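This structure is in structure tokens; I'll ask about it shortly.
One protein chain is absent from this view; the other protein chains keep their places.
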Amino acid sequence: MAMVQPRNLKYRVWATRIFLILFILMIMLPFLMIISVSFRTGNFATGSLIPENPTLEHWSLAFGIPWTNADGSISLPPFPVLTWLWNSIKIAVISSTLILMLSTTGAYAFARFRFRFREHMLTAMMIFQMFPAVLALVAIYSIFNTLGNYVPWLGLDTHGAVVIASLGGVTLHIWLIKGYFESIDGSLEEAAAIDGATPWQAFRYVLLPLSVPILAVVFILAFIASVGEYPVASVLLQDVDKLTLAVGSRQYLNPQNYLWGDFAAASVLSGLPITLVFLLSQRWIVGGLTAGGVKG
Amino acid sequence: MAEVFLVDVSKSYDQGKSWVLKNVNLSIADGEFVAFVGPSGCGKSTLLRMICGLEEITKGDLSIGDERVNDMPPNERKVGMVFQSYALYPHMTVRENMAFGLKLAKADKKTVDQRVDEAARILQLEPLLDRKPKAMSGGQRQRVAIGRSIVQEPRVFLFDEPLSNLDVSLRVQMRQELARLHRRLKTTSIYVTHDQVEAMTLADKVVVLSPLAEGAESNLEQVGAPLELYHHPRNIFVAGFIGSPKMNFFDGTLLEGGEEYSRVRLNSGSEISVAVNAVSGKAGDKVVLGIRPQDIHLVESQGNAIEGTVSALERLGTESFIYFAHPDIHESLTVRVEDSKARHEGDVLTLKLPAENCHLFDADGLAFRRTRVTDF
Partner (left out) sequence: MSDVVLGSGTNRIGNGLKWALVAAINLLLLYGVTLMYAQGEMAFALLVLIITATANWVFLSSKAYSYRYVFPALVGVLVFVVFPLIYTVNIAFTNYSSTNLLSLQRVKEIHLAKTYETGGGSYGFSLYQNGESYQLNLQGKGDNKHSYTTEDFYLMGAEGLDAIQVTTLDDSSQPVGDKLAIKELIKLRQGLKKVQITLPDGTGLAMTGLRSFGAIAPVYLAGDNDTLIDSRSSAVLTPDHTTGFYIDERGERLSPGFTVYTGWDNFIRVTTDEGVQEPFLKIFVWTVSFSALTVVFTLAVGLLMACLMQWEPLKGNGVYRLFLILPYAVPAFISILIFRGLFNQNFGEINMVLNALFGLRPEWFSDEGLARSMLLIVNTWLGYPYMMILCMGLLKAIPDDLYEASAIDGAGPVDNLMRITLPMIIKPLTSLLIASFAFNFNNFVLVELLTGGGPDMIGATTPAGSTDLLVSYTYRIAFGQYGQDFGLASAIATIIFLMVGVISWLNLRATKKLQES
């Protein structure tokens, strides 16, 4: 809008800027504090935002390196944070890849083929998707308990189980990809069919290469959802070395064993890579979310 | 290259409750250029899509060459198709677009290159081979789309309104190029268009389709050479559809059906002699008289003439259209003249309807055979 603006606009702009900066400071405060806490000595230390006696104690422990205290005693890392981070990333990458594959093929059929029960399937999937996994945990536990008797690597306390359990959450992604596919001219695939392509080849060589942006969005969304998944993983995983970050991090703030400083360092260390992935891809995600959201 | 036969081909989207196309029978000879024309909703594009396999054939048989292809998926039919939207793969260069089908068929690289280069040469696409479709004009995209089907060396070329997205001057140029291309390749071609000029200029044979009327046996109205359709339309629909501006129709009754000339009384009372063989009709039958706007003469003469009141005028320089109100015509009666004499709204003029140029249709809309066709 390149309109003629009222004269007091300048002040309004400045007021808004100051408001925004204050708001952002408030929003950022928890992060600044947690960074500050991670450099303070001990687990109950208080102090100003900029620590007076910065120490690398918590950071060393977060990296899994034992720390020699000033009095000569040695603190051992309380939890294998890097292992948890690795577990989380591993599970997230595999399950996002699988989710991407399932939802892309599913979305292709829903977008391009007409078949019986198509509408019913879409509606039913949408409604079922709304049911939180937390409520069916007894059943999910039971499924993997049984499954483990026949396929050991899908039993309880395995990462395979967590990956497979995430495959129920494909519906929203199917809707998102379906909307994108429908925006691509269907005659492209018809042209491919006449060029001699089977429906699979038309999908693989024509539709997929054109859909890379939405596939990236879905992958990132699935990745973030998987990293943050708590209830299912908390029930399926038991062994300390097998926990994901979401399940494990909680153990730092046990009332009986309150490791505030250690938690601070560990959370900054493990949260950073995931946050960076998100921020680097935020442009796509914002586009994907609004497009998917507006289309419903 | 191959013949195409359609026997009773029909299409229904609701298991036979209602039909989009019904009983289309057609044989297309090897190397022939056939155009499907008809108003929108007549099913011409559907028919084309059935031939290439993008739509299932509900009833009837379709054969290409010697094989029945009803149940053959499009990728096995060996036909080429040019889409209205061109449907070029946006993520591939021109070369990749044209080579896509050959690569799917696992042709060796030498053949692929050779055929793509050959097609590019014919269509003058050589400088564009490494461009993506986004960076090209409509006409260039059109040529790539054609090139993509050429390299496949299909048995039949199918065109689905290929020129409708181009502007007028480009359309004329591409029309000529298509005609030249067909003379050169001599591949059987089927061309769908709503533009009768394209159909008339390009095709060896024109197929006129109409939207299926209630209870009709077929929506295939007439098949024939372009001028045959113009001079000997089989029925009112074809007569009205072919030719621009549209033919004028008058309601009347048959007075006398002769072998060379027949006499008709228009509802307004004028008696007109028409050069058709109407011996099959009885005196008193309801008939419709048709005449094209350019065949009506504005002359002071007695006999075979009617009077009309000028209701509107369009003067275009070399020619003028004069619209008359006439009691026998619901819409206005159109006359095309090549002079620019001053005429005014409300003028009452005499219109001569030369017997040799008149068409006559019976109550069912079927034409009586014209006997004195001069310019055909």
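As written, the chains take the letters A and B, and residue 1 is the first residue of each chain.
Here is the rule we use: contacts are C-beta pairs under 8 Å (C-beta built on N, C-alpha and C of every residue); 3 or more make two chains touch, one makes a residue touch a chain.
None of the values given here were measured: they were computed from a predicted structure.
When the omitted chain is restored, the residue from B:Met72, B:Leu129 or B:Leu298 that touches it is B:Met72.
In the full complex, subunit A contacts the hidden chain through residues 1, 3, 5, 9, 12-13, 16-17, 20, 23-24, 27-28, 30-31, 33-34, 37, 44, 46, 101-103, 105-106, 108-110, 112-115, 121, 123, 125-140, 142-143, 146, 149-150, 164-171, 174, 186, 189-190, 193, 198-199, 224, 227-228, 230-231, 235, 245-246, 249-250, 252-253, 258, 260, 263-264, 267, 270-271, 274-275, 278-279, 282, 285-286, 289-291, 293-294, 296.
Keep in mind that, in the parts below, only the chains that are shown with their structure count from here on.
Subunit A and subunit B have CA centres that are 59 Å apart. Chain contact summary for the complex, subunit B toward subunit A: residues 52-54, 73-77, 79-81, 83-85, 87-91, 100-101, 104-105, 148-149, 152. On the side of subunit A, the complex with subunit B involves touching residues 185, 187-188, 190-198, 201, 205-206, 209-210.
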